[in-house]
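Here's the structure we're looking at; comments come further down.
Shown here is a partial selection of chains from the complex, left in place.
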Amino acid sequence: MAIYTHHLPAWKREEVESIVENAGKHELIGLVDVYGIPARQFQQIRRNLHGSAVVKVARNTLVEHAFNELGGHFIDLNGHVSEHSALIFADGNPFKLFKSLEQTKTKRSAKAGEITPEDIVVPAGPTSFKPGPIVGELQQAGIPAAIDGGKVKIKETKTVVKAGQAINKKQADVLAKLDIKPMPVGLSLLAVVYEGEIYLPDVLGIDEEAYKAKITLAAQQVFNLAVNAAVPTSCPFVTEAQIAKAVREARNLGVEAPIYEKGVIEMIISKAYRQANALKA
Amino acid sequence: MEYIYAALLVHSAGKTVDEESVKAVLSAAGIAVDDSRVKALVAALDGVDIEEAISKAAAAPVAVAAAGA
């Protein structure tokens, strides 16, 4: 163990040992991206996470020392260490940690050159700007603007920058003036080791809507199976659907054959009338 | 559907839809009449307001019906 640290000065060794010790106390050890988080907000996020996760900023060289010492998948974490990364220690389900970090994110204005993670849409309507050079600035940023009733008005809703594209300086300036904040601020989980496995954001990011859709599909499948196979259930809704299906089948047969019986005679008349009408036309 | 066409024809001629009238029309069309089906048809139509059944058919949405295709 000491082979990595014996040549380090005492305070550095202590720092490495503290990381290793923390890693031993928690089920989840990972790296978060703290890029662009103002100090005050960073403190706020740390307080919000109190009890569920600990964020620790440490020198990258020492973090790497610690990961090397821990071995196994921790060595893979080294590949995710960056100048904006910090350590995070937590317990429990890594998917839940990812979700809770996403939920603590807020938005900030974009800087020139940044890539927007979502479409930036500027809605049509009045602004609070008085007529002036702002009209030209808006137009240069691709936002159609005009003066209307002594105020600057945006003429139509416009997607200024598409998700995944860089925001140029003119756009960034105008968006800031419009108070549009497209950039998420908060801790982004870069990688986490949990029970000997490394988890990356592409796996950890759960699409809840997709799960909802699957539940709906499963419920639909169960209903279909119950009705189509006439499985007896304790659900009156299903029993009613089974009866309705049988009745419809009987009516369909009655009309198609046709079988002149009371329950279907009106439908047969209706069909004959419609056929006559179709032929008439 | 020939039995119901016959019944509707008789009905639209202003006659009572009975076994005799339906048979006469079917025979005139050259259809070999099955007595039991004529009986069943007349029995099924007993108490049915044909005009009302037709008016419901006319009122029902045709456009939606196409969706069933």
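Observations on the model:
Residue numbering begins at 1 within each chain, and the chains themselves are lettered A and B in the order written.
Everything that follows uses one rule, which is that a residue touches a chain if its C-beta (ideal position, glycine included) is under 8 Å from a C-beta of that chain, and two chains touch if they have at least 3 such contacts.
All of these numbers come straight from a predicted model, not from anything done at the bench.
Only one copy of each distinct protein chain is drawn here, but the full complex in this file has the composition A x1, B x6.
We take it that only the chains that are shown with their structure count from here on.
Annotation: 61 Å between the Cα-based centres of subunit A and subunit B. The touching residues of subunit B, counted against subunit A in their complex, run 1, 3-5, 8, 37, 40-41, 43-45, 48, 50, 53-54, 56-58, 60. Those residues of subunit A whose C-beta lies close enough to touch subunit B in the complex are 258-262, 265-266, 268-277.
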